[in-house]
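Of the protein chains in this complex, one is absent; all others appear in place.
Residue numbering begins at 1 within each chain, and the chains themselves are lettered A, B and C in the order written.
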């Protein structure tokens, strides 16, 4: 990684979100309230965290916002795309994530945020039927339309730069194919409306072409295909992914390293999730669930290395379930059962019940990813930003290497990179 | 810390345990079986762990037993003291920790391990009434008797060195007083049978006088008094403590750093424990519980720094309960409820139910502490071994400093120290 | 029990609540909303339930409100006493039980409900310091003042009848003494301000003297003393108690009969509660907790008869904990662990985690008790109404008999009595 001198964060930053549902509107409302001092952006490292300027030395900590030339909350302009035409206030009200008390304080500002029409090939998104959608003769034309959206948005909102964070639903599971192999094959595919090219890939392609960094918050196949990786390099744009690490997987990547530290064995890990929001509805479709399942299953294997410690981790039954369960709305709930064993193999059990809130956990992740990607871009860091793995369930890693899933190792890695950037500022 | 060249681990090592109940007999049986290849010493870093020879570089890992001149399991001889005269087989059978299948395999060896008579001033140990106890005109004479026990044991068992690990019950809560201030005041107190001198302090004093390193597995006031710290320095003996970090607190020091990493706020943490073994019976006494409670409560405050992040951790309701509940025997159970909050202050909850086994979790800790203390002693590291904080609920730290409770930071610290020792071997 | 022809429920019914905190204001707001069709009185048998006119015959069910001459919600007038002078809107707002959306709909009505000043001998109520309190030379004078309050309230509110339901805090534990033995001894005690006479007893005495039926929602010693029982008979007034059966105990009296039905053994039952409202604060005092503990512990013994089935229920470790834990406010939480055993004695476990809301569960109980006591009074049923045991943790039963705790048996008993009343209507 070569760093340039980091350009200052002057001017306005567009935050573009494909998928403006519960998560995106929670991000928007929260930032609007935070910049007026009416709510705290809890969970955000860029806003509340500190960076130790020397590794392992707490006494050298400096607030992130001082240590790094990050864009400020006041500089952010909000935009995005959605299948439904509702403005951010209507969407947030329906989502029932935030209280009326909070929404009322920024109602007018929220009402002014309206989604642009979406790219929507329905074969990638089950269970949803959109009305606010684009039509175009080919997928290449769709890319063109999205690029025009971006340019118009930046012009209207007087933005100097933009970043995109995918906040939409999970798409159905797909393996990468020949169409995803190179820039050329992908562009040919766009022109031919190749069925292997998904909605999220169209957004990513358009963003990169416009020089807009892109992070993928869902488990869909989007920026982790060779063609996109290549384009990011060629165009010098930062990308990150995939799948926000929020509830159950967050706990998993925190507990598993702890058990390993103590050399406690694991015989089984059963995880079930119930959730009732639009995300849950989409995941009720088996093909969409497959995307999520693959994303969630890799975690343990990577942390608990069965090859290195077969007597402890050589035989783990790992099951992950997600069930659509409407009564809870956005309040996702996870139940984990861990079968572990200690001295002489005697069995023990840990059960973790996490009553969390999907959008509340995701919102600060979106904000941090936006600000860090913008920072990376200004520091000349293009292509895959694997130091952002801290925020993802299925972190990217260079070909031939395994991603790091241990939350604490990811955190250290994030800090290491930020320290390097901090030293390069103008 | 100055290291000498580390002497090799030749000859036999005595493992002396004041308190030979469920924990001690689980240690003994497990080591007997492990050295015959009949059970794995799961949970022990010295037996199963690896040491990365370069920080953060997994590819440089070497098995602990190769990296360090640790005593081998075959070299260990078992001894100790207890209020009850039962041999290790009878005690282990009553404790119902290990299955008959396991105990039968080493029945004869276990039967041969008999506790020496105990120092027992009953005002420090509620709810228990011992029969295998020493009598002496003064506490000074008690020290003398214990020293003679140690010498006789080492002679009989042909030991070259010994280490002591307290595996007994929790004593009633006491603040340190003038008698604990200096070597002189303590020795005068021993002669006068000062009521402030506890059973565990008598054992520790005798061990240090005999050059035997001492670790305190309970929350009692034992090696963490100025007189003992001074004696350890003067006599050049390593000490460690206190209170084995096993079930609920282990989970706490693993989850709390994770929440902090993500900048999630904590509003409350309620912990309750039910346990039915002798430990539970003793803790049913309010004064003994006080010792445990103080040991357990410090953890959160240290990890979640309210001074540094008042908006996240400035107002935590932290409650710890321990209840004696006979039906479960040694199978301790913890239930934790964590009230956390995220983006804009919205509340979430985590509940952790840990069905653990007290002695199974403590046994590998005893083994590791014994081998690491012996290693430290051979490396010339005397006095407080605060790098062993990884194993303790209430780790020692130099006067004027706060102990580290974060499990991962403790683990890193342990590795740092072991790497230094590894480089100093002959 | 002899029934008279039941007088019709004409005119207005005063609902008097000593203790106008979270529970009382939830009752009041709920009834105000329900009678305007803005919220459903969920949990109330009088409002939603049906009565099978023939035992065990579901096809003969008739809505309670048709089967019985119950007072209607529109006929109820609200009053009461409290240590704090806040009106019902202010109290409900502070209590954070009901949403602003609900409270706003009846804000004016609630604001008009103001507590009368309270009888407050502070030695019975720890942790609270009231400002809206009566002064009087003797406890007898206090009774007089409360009686005047009742008469004034009924006159002002144009009530034809009234009932009282204690909704205040738990008082410290007291055994009944000689002062509670007879009407004479109690009246002498009132005049002498006997320290054994509590605040709640003063209210009960005043109510009975005024012919107002009285139910005790707390575990305090109130209507279950011989003097009050005698007075209730003499004055022909209905009484009921004690301690609303809401969260954890409700679950217990539902699960225990189920286990017994299947002849499954029980070896232990551990119950802990965390709650953060005023009730929790009061119960943090050991003497007040004692009242609650005694009330909660009797349940299992009565349902699981150890004398009859010693091999199943002869040796149960039953523990009950209540801990004050502010983060949760009124949202009480119970965690139960049940150690049971089956075929050949093999052990199993059930854990029940109840995230309940204290006032939400209590409110319909208050309404039902008020309407049923009023019904009983009109039916000429005086003294102890043990058929209301369905609603209480520590149900009253005639001297020398054991109370029934099985929820299903209590429900059957309630129905039996109501059927008798239904047949006696005019």
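The rule we apply is simple: a residue touches a chain if its C-beta (ideal position, glycine included) is under 8 Å from a C-beta of that chain, and two chains touch if they have at least 3 such contacts.
These numbers come from a predicted model, not from an experiment.
Touching the missing chain, out of C:15, C:316, C:356 or C:388, is residue C:356. Here one chain is not drawn; of C:116, C:250 or C:379, the residue touching it is C:250.
Listed for subunit A, the residues touching the missing chain in the whole complex are 267-268, 270, 272, 274, 317, 319, 321, 323, 325-328, 333, 335, 337, 339, 351, 353. Take subunit B: the residues that touch the chain left off the picture are 100-101, 353. For subunit C, the residues touching the absent chain in the complete assembly are 26, 30, 33-34, 39-45, 48-50, 56, 61, 97-98, 102, 250-251, 254-255, 257-258, 261-265, 308-309, 311-312, 341-346, 348-357, 359-361, 363-364, 407-408, 411-412.
To be clear about the criterion, only the chains that are shown with their structure count from here on.
One simple way to say how far apart two chains are is to compare their mean CA positions; for subunit A and subunit C this gives 51 Å. Separation between the centroids of subunit A and subunit B, computed from CA atoms only, is 43 Å. For the pair subunit B and subunit C, the distance between C-alpha centroids works out to 50 Å.
Shown for subunit B are the residues that touch two or more other chains, namely 351, 353.
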